[in-house]
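Here the structure is laid out as structure tokens; the discussion comes afterwards.
With one protein chain withheld, the remaining protein chains of the complex are depicted in position.
Presenting chain A:
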Amino acid sequence: MEGKVSFLPATASAYAGEMNWLFAGLIATSVFILLLVFGLMIVFCVRYRKGSGADRGDRMKKTWRVEVAWTAATFVLFMGLYAWGANLYIELHRPPLDATDIHVVGKQWMWKVEHPGGQKEIDALHVPVGRPVRLVLSSEDVIHDFAIPAFRIRQDAVPGRYETLWFTPTEVGDYRLFCAEFCGTDHARMGGTVTVMEPGDFQRWLDEQGSTESLAQEGAALFRQFGCSGCHGAASTVHAPPLEGLFGRPVPLASGETAMADDRYIRDSILMPRAQVAAGYPPIMPSFAGQIGEDELLKIVAYIKSLGTKERPAR
């Protein structure tokens, strides 16, 4: 982030290192084609300029052979580049199972970050070096985009849904964080710093934040406050699906399909309960859309997630 003239961004994650190779490959291909096209153009323009004595006899006859040759060559080259990029993109969609989940909420014009231990920060993200982190992005208003050039990644934060993004930082340091989707007046100021720390320093930082409750604990309080426990609680007489042991497992739906109980499924079930009804349960749950903010929602999701490891009670 220093002020000197730079040509390339910092490389601060394992993925960014792989991206550097892809970038080099794309540059090499482009330079090759550029030299070929520009070289031929310049040679032809000089050699066959009007008035030059160069030989113009014996012009090419079977031009379709040339056409087929260069079409095929271009096609094969392009498919190679495609496969390379696609391979890395698939990697971006496969977060490791041991990644730490950090929730990020975008709103005009700030990023609010909530760590699993309940620590909160604004326009800043502290992460430990060498450990995979999965960001769960949401937005309270318009579309934003969480971009970290030093990690070569970004993802839109879309209102009404969760999107995820993961990385494993490899270099300690401060890196810029931007909003990359135009979101109104102060779009350009909606950014901050990602700080990658040694694990020990990171733990100290977490402790210094003075958080009293973890996200899941805050979520448990909200779970009671919004009356969720009235139906989903252990003592309930209402026929509602139990949430213990739910997270991360497939849920059979009334429609005959199966849904994976991930962040998005839980969130959608709270806001749009009629969309994916669990098989064997009447569709009686009311929608909480408009009553729960993104901030509260992610805590309730964190709570339900924390129930995922518990044994399912017999009912």
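We take it that a contact is a pair of C-beta atoms (placed from the backbone, for glycine too) under 8 Å apart; a residue touches a chain by one contact, two chains touch by 3 or more; residues count from 1.
The rule is simple: contacts and distances are computed from a predicted model.
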One chain of this complex is missing from the view, so tell me which of "NADH dehydrogenase", "Cytochrome c oxidase subunit 1", "Succinate-CoA ligase subunit beta" or "Probable membrane transporter protein" is its UniProt name. "Cytochrome c oxidase subunit 1"
Please identify which residue in A:105, A:129 or A:180 touches the non-displayed chain. A:180
Given A:5, A:122 or A:235, the correct residue touching the omitted chain is A:5
Listed in rising order, the chain A residues that touch the chain left out are 1-9, 19, 22-23, 26, 29-30, 33-34, 37-38, 40-41, 44-45, 48-51, 54, 56, 59-60, 63-64, 66-67, 70-71, 74-75, 78-79, 81-82, 84-90, 92-93, 108, 141-143, 145, 147, 149-150, 152-156, 158-161, 163, 176, 178-189, 290
